[in-house]
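Removed: one protein chain of the complex. Kept in place: all other protein chains.
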Amino acid sequence: MLIRLGYDIEFNIPQPVAVVALLNVHPSREQDLREPDELRVEPAVRADTYIDHLGNKCTRFLAPQGKLRLWNSTLIQDSAERDPVNYQARQHPVEELPVHNLTYLMNSRYCEVDRMSNIATELFGNTAPGWGRVQAIVNWIHSRVQFGYQHARATRTALDVYTERVGVCRDFQHLAITFCRCMHIPARYATGYLGDIGVPPSPAPMDFSAWFEVYLDGKWWTFDARHNEPRVGRVLMATGRDAGDVAMTTSFGMAELAKFSVVTNEVHDVAPFQNPQSYAVA
Amino acid sequence: MLIRLGYDIEFNIPQPVAVVALLNVHPSREQDLREPDELRVEPAVRADTYIDHLGNKCTRFLAPQGKLRLWNSTLIQDSAERDPVNYQARQHPVEELPVHNLTYLMNSRYCEVDRMSNIATELFGNTAPGWGRVQAIVNWIHSRVQFGYQHARATRTALDVYTERVGVCRDFQHLAITFCRCMHIPARYATGYLGDIGVPPSPAPMDFSAWFEVYLDGKWWTFDARHNEPRVGRVLMATGRDAGDVAMTTSFGMAELAKFSVVTNEVHDVAPFQNPQSYAVA
Amino acid sequence: MLIRLGYDIEFNIPQPVAVVALLNVHPSREQDLREPDELRVEPAVRADTYIDHLGNKCTRFLAPQGKLRLWNSTLIQDSAERDPVNYQARQHPVEELPVHNLTYLMNSRYCEVDRMSNIATELFGNTAPGWGRVQAIVNWIHSRVQFGYQHARATRTALDVYTERVGVCRDFQHLAITFCRCMHIPARYATGYLGDIGVPPSPAPMDFSAWFEVYLDGKWWTFDARHNEPRVGRVLMATGRDAGDVAMTTSFGMAELAKFSVVTNEVHDVAPFQNPQSYAVA
Partner (left out) sequence: MLIRLGYDIEFNIPQPVAVVALLNVHPSREQDLREPDELRVEPAVRADTYIDHLGNKCTRFLAPQGKLRLWNSTLIQDSAERDPVNYQARQHPVEELPVHNLTYLMNSRYCEVDRMSNIATELFGNTAPGWGRVQAIVNWIHSRVQFGYQHARATRTALDVYTERVGVCRDFQHLAITFCRCMHIPARYATGYLGDIGVPPSPAPMDFSAWFEVYLDGKWWTFDARHNEPRVGRVLMATGRDAGDVAMTTSFGMAELAKFSVVTNEVHDVAPFQNPQSYAVA
């Protein structure tokens, strides 16, 4: 399957400001690209591209005053397979985990493992370790937290999600990640493209999406506490301890979002190059 | 100058539990060691030693049920110089920072950069960038937060320190780190040994200490919002985004602290090997 | 001046639920009414009307399953004078305050006096006691907090307003009340009607409004940290320690808001009785 990916984002920049963007496909998916995956910055700037300590591709530049546009359009080959499910995947004892996964058991900005351990143990302490425990966590959250874009709030933590029971994508994943860590299952935040492929089209405008990964039986597996069903066509952009590590853009000063659109569609006849203006919306 | 370093820590372990310890001298100081620096675990266990992604030396093992003792005694050469002071050290624009220092501008578990930016700007926005700004932050905290061991609380964040105005070492540094990051100065948490060398002896039992580092003018510099004076004899053990990254020990399950002592003294005549029992206290 | 007041509110009630409504004009304004001020409940229910311990007129009833409509239309005489300003109003020492005003110096749900005292003292400790101090508080908030309906959040406290610097009416007043209490000035939350009388009409739909009162020089005075200008035509409905005491409606179970409109207009030729359907909007 081929998937057309892209975005078109504009900011108003009142004065020059440094920006870090995580707007490339994750290095683990570069082999699948069928067109270049290049973050285009207008006006043109000198940019530093690097891989951060979490393995994500980042771009850092100084945005001049005025309108800033970040856009891209690329094409990727995808397996067309749903997220794998493996109820036999076993949970590693902490003493046997690869040592570099231990960081994904710890507290992070939006995931208060220390404050939620007792709660997690009460809710999930009786489930069998491994895949089923993660699925129990995801089921619990999926059935009790209500999704709504109007509930978006940048400072909401996992504990807030637990008390408020409302949120957007990231909130569902933060709570799931926190519960998994409390149960000693390494869990990390994932962000990327997730189109309406194989599911009824959503009336909401396309956006980037968030899900999470857990480390079981020797590898990382995809879970999604918001959708709670295996999906086709996830294209990973970045992973981190939580949303704080993988913001699409971080500006070190004022930057007012003026326009935002994302494309992620299955394509059959591939045009040689798609003009991104064609999908940009005001 | 030679400094005798060591610790003797005991836990009661009700059932086998995985432990991660950061109880070695930092790799950057290994060249100064004059005796082996070895974490001794009793009873003997199989342990994995590794350098984490932040550059710290870590040990991971499974502690069996019963009494667990962690101890060490080593000797290190120290310059006997005070923490350097450089009022000319300039602040890098974010777009010129080494990219791997950008993580030290972000939110972390105990440092809510997002919630404290407006406050920091009001308090320190008029100071000149660079060393003087960091010093202004440290002065502010040092004069307004009251130290007291009775105020220790594992979940206190920088915002809590700002509202409560009490705390222990780590709290002073968390608030300073957060303010620095809000002002776009990379700041990281540091932990290690700091004895009463060149200062009147403290009546409190020796403990590990916390300070922080900022990145100015091409390198990391030591600041200490608790003591707010250049000191002699800091021996670094670990650095991280905040205390959550560099806990001396993290146990993934119950472990009750039963005994805790730390040694860090200037020594003149070096005995061949000091029996750590001699300084262990109940 | 005559002001037409009214509201038309509808809820969907999935199962019978007890409701407390504070939807009458405050007893202190009853003398000014020119038409009856009666909360109309559809379908008709048995209701208990009472004055709560804060002096507000309340109605408590059991709402049956189905559609619940609460509406009213009344007419009130108003002085047409702006909120009084008195820079000479002095601040009472706490030991001379009427004892029943002491409760308005204390912590309440949304006003964390204990957590914000140090901050208030730093910001306002050098202002002269009395009216000017309150005005300094109001100026500070008015110039630093950004109003926006999209920022509404029922659980936001004064400390949250202080860190986030965004909010709706109630948030501005909560922060002002908290700062006043920290400075030992009794302050209470006020809610009622505030139409666009004597000011340019607002494009936003009419809503109830919030302001606050402080006790200086022997009486309560009106301040408004959102608008920060003396206004004409405030009609008080209720006062309390904070918004938690004076919710327009509190339902002890599910009640989904389906329709909400408020009227508060100066009228010149008074029709004998206005049919509220005429101003109800979907």
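When the chains are written out, they are named A, B and C in that same order, and each has its own residue count from 1.
Simple rule for what comes next: contacts are C-beta pairs under 8 Å (C-beta built on N, C-alpha and C of every residue); 3 or more make two chains touch, one makes a residue touch a chain.
Here the structure is a predicted model, which is why all the values come from computation and not from measurement.
Novice: In the whole complex, not just what's shown, which of C:V94, C:A128 or C:V199 touches the removed chain?
Specialist: Touches the omitted chain: C:V94.
Novice: Identify the residue among A:L62, A:I119 or A:I197 that touches the chain left out of the display.
Specialist: Missing-chain contact among the listed residues: A:I119.
Novice: Out of C:R60, C:H142 or C:R165, point to the residue that touches the absent chain in the complete complex.
Specialist: C:R60
Novice: Just checking the interface: what residues of chain B touch the absent partner chain?
Specialist: 153, 155, 164
Novice: Which residues does chain C use to touch the chain missing from this display?
Specialist: Touching the missing chain: residues 18, 20, 48, 50, 52-53, 58, 60-62, 93-95, 99-100, 102-103, 105-109, 112, 114-115, 154-155, 184, 244-245, 250, 252.
Novice: Could you list which residues of chain A touch the chain missing from the display?
Specialist: Those residues of chain A that touch the unshown chain are 115-116, 118-119, 144, 159, 162-165.
Operating definition for what follows: only the chains that are shown with their structure count from here on.
Novice: Report the inter-centroid distance (CA atoms only) between chain B and chain C in whole Å.
Specialist: 49
Novice: State, to the nearest whole Å, the distance from the C-alpha centre of chain A to the C-alpha centre of chain C.
Specialist: One centre to the other, that is 42 Å.
Novice: Tell me, which residues of chain A touch at least two other chains?
Specialist: 155
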